[in-house]
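Quick one: this structure, given as structure tokens, is what I'll be asking you about.
Note that one protein chain of the assembly has been removed; the remaining protein chains are unaltered in position.
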Amino acid sequence: MSELVFKPASELAQLIAKKEVSSLEVTTAFFDRSEKLNEKTFSYLHLDRDKALAAAKQADAELAAGNVSSPLHGVPIAMKDVLTTKDAPSTAGSKILQGWIPPYDSTVVRKIREAAMPILGKTNMDEFAMGSSTEFSAYGPSKNPWDLTRIPGGSGGGSSSAVAGFLAPLATGSDTGGSIRYPAAVTGSVGAKPTYGAVSRYGVIALASSLDQIGPVSNTVLDSALLQDVIAGYDPMDSTSIPTSLGSMAEAVRRADFKGLKVGVVKQLSSDGFQAGIKELFDDTIAKLVAQGVEVVEVDCPSFEYAIAAYYLILPAEASSNLARYDSVRFGMRVEPEGNPTIERVMAATREAGFGPEVKRRIILGTYALSSGYYDAYYGSAQKVRTLIQQDLDKAFSQVDVLLTPTAPTTAFKLGEKLDDPLAMYLNDIATIPANLAGIPGMSVPNGLAKEDGLPSGVQSLAPAMQDAQMYRVGALIEQLYVAQWGAPLIAQAPNLEVANG
Amino acid sequence: MSEITPDLVRHLASLSRILVTDEEVEKLAGELGVIVDAVAEVNKAVSGDVVPTSHPIPMSNVFREDEVRPSLSQQEALSGAPDSADGKFRVAAILDED
Partner (left out) sequence: MAKDQLMPYEQAIEQFEVVIGLEVHVELNTKSKMFCGCANEFGSEPNTNVCPTCIGLPGSLPAVNKKAVESSIAIGLALGCQIAPTGRFARKNYFYPDLAKNFQTSQYDEPIAFDGKVDIELEDGEKFEVLIERAHMEEDAGKLTHVGGATGRIQGAEYSLVDYNRAGVPLVEIVTKPVFGAGAKAPELAAAYVRAIRDMVKAMNVSDARMERGNVRCDANVSLRPRGQEKLGTRTETKNVNSIRSVENAVRYEIQRQAHILAGGGSITQETRHWHEDRGHTSAGRPKSDADDYRYFPEPDLVPVVPAAEWIEEIRATLPENPALRRKRLQGDWGFSDLEFRDVLNADLLDQVEATVAAGAQPQAARKWWTGELSRLANAQDVSPDELAITPAQVARIQQLIDSGDLTDRLARDVVAGVLAGEGEPEEVIEKRGLKVVTDEGALVAAIDAALAQQPDVLEKIREGKVQAAGAVIGAVMKAMGGQADAARVRELILERAN
């Protein structure tokens, strides 16, 4: 197996730019590994060697002609199946979209193509991104490269396992309540959710429109920063897209320093409910920062207590409406019941057969939260909680540059462990959800292996809206401290997938 | 205590156009009851004078100029349709025969 696959994207980009290796060689290396190991991790729903290699050849040809399209020119990437691609099925992990090939590319996919980055395939996810484990994918769960009996996090477990398993150097994710950051934490990789509106949602199969945000998945902070620089930017096709540039994240990473840095620890997210090993690693991270002269203060965000409740009203409400279009008329699956059914019965039978249990649960919950007589008590109140959370964060960020929390309350759990307890599953997102409700950027960076189970843990860096650069700066600093300790990123300690058994 | 009765689940499923069996209704009523009890606490958090936030980053007046852009071809538009005829999407009858 080519050693190329273990190199970070930033290094591959340089090798390709210097023509020491070709995009074709790199892409082929990842393809060879993916075709071999995808049956173990089930990271990909769809792999298309021919198209990826054609794109790689094209990237090489452009380079030969002196055209460099982006700082990641020629580096291959895996796309979460939530993004529409006009040359590949786009299913969002749902049976209702099985085989659907959209007639258009999402803006992110267009930008990736324009950056001369070959697309390896589409990664697995919980159906319509509803879940924290990929166990709700209609096509089966992805596995954690650290332990194939455990979940790789969700909803973006396909992307996290692809990157952590070196089946791709980079991937995209979508984060509605933690779907990029939680999988990154439990697979020892890096994942960032940019400020809401920093990356276009056009062509992102919607879960909850006011929470969804696309972001990078990688093994190093710099790689995520480089990818965010490629995919971010104003898009007139998305009316919630931020019209101004947030600057270069890669620059922020390269210039990161400790000077004058003030960090906040959220009182509500630093004690109860976190696995002991995770708590210990978090305290270690803080201690390392203090040792560098970073000022750390505790901040109080009392309304975080209501974040999960608000989230599980807003998300289902918006999702119930966003998912109404899956009705068998214009695209996707159609199920015709016996007899001469009316369109109403065809729609109901299609949605019964095409949606999985979690999707149905949330659609019905969302329908309830919006229905007349309940709106004010549920959806209305949840939107007010959002305001309170923003107010808490405004106050906190008036004292500190970033907030740090453990990304996830536990390390990766066993497949099947929480499948019958929706509420327990929802609690995985306790630390990640506030960022989505408030629209602020957040990223997870590996901070060690928990003492109980030897599984990866992550620390989350949260910055004020539009200050993604600040988030990357702190992510890069934490990474530096750990690489200094370990001699390499955490992912280098992952078991050899080629010999691992599920 | 939860107010999620089987009848309410049936009504909500019908509003959401999802066919449900009696068995599913019972199961959903139980699961949703637990979830609703948990999320209902948002009520405790807010008083009347808090302004709701429907959009996390405050923006306004985002417009597109009134210009025609290329459309899909009819073939592209219909490419994903389960059934079509005469350049249109074909669906079952809207009303029952009676």
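Think of it as A and B in the order they're written, each chain with its own count starting at 1.
As a working rule, a residue touches a chain if its C-beta (ideal position, glycine included) is under 8 Å from a C-beta of that chain, and two chains touch if they have at least 3 such contacts.
Quick caveat, the model's predicted, so the values are computed rather than measured.
Participant: Of A:V5, A:A59 or A:A92, which sits in contact with the chain we cannot see?
Facilitator: Of all options in A:V5, A:A59 or A:A92, contact with the hidden chain holds for A:A92.
Participant: Check each of A:L370, A:A408 or A:L449 against the chain that is not shown and name the one that touches it.
Facilitator: In the full complex, the listed residue that touches the missing chain is A:L370.
Participant: Hey, which chain B residues sit against the chain that's not shown?
Facilitator: With respect to the unshown chain, the touching residues of chain B are 11, 14-15, 17, 54-55, 59-74, 77-78, 80, 85-95, 97.
Participant: May I ask you to list the residues on chain A that touch the chain which is not drawn?
Facilitator: 83-84, 90, 92, 97, 100, 102-104, 106, 201-206, 208-210, 236-240, 317-318, 320-321, 324-327, 329-331, 343-344, 347, 367, 370-372, 375, 379
Note that in this section only the chains that are shown with their structure count from here on.
Participant: Quick one: report the Å distance separating chain A from chain B, using the average Cα coordinate of each chain.
Facilitator: 24
Participant: Show me the residue ranges of chain B that touch chain A in the complex, using the header's touch definition.
Facilitator: So the residues of chain B touching chain A come out as 4, 8-9, 12-20, 28, 31-32, 34-36, 38-46, 50-57, 59, 62, 64, 72, 76-77, 79-83, 89, 91-97.
Participant: Taking the complex as given, what residues does chain A use to touch chain B?
Facilitator: 100-104, 195-197, 210-211, 236, 239-240, 242, 303, 305-306, 308-310, 312-313, 320, 324, 327-334, 336, 340-349, 351-352, 355, 360-361, 363-365, 367-368, 371, 377-378, 380-388, 390, 422-423, 426, 436-439, 465
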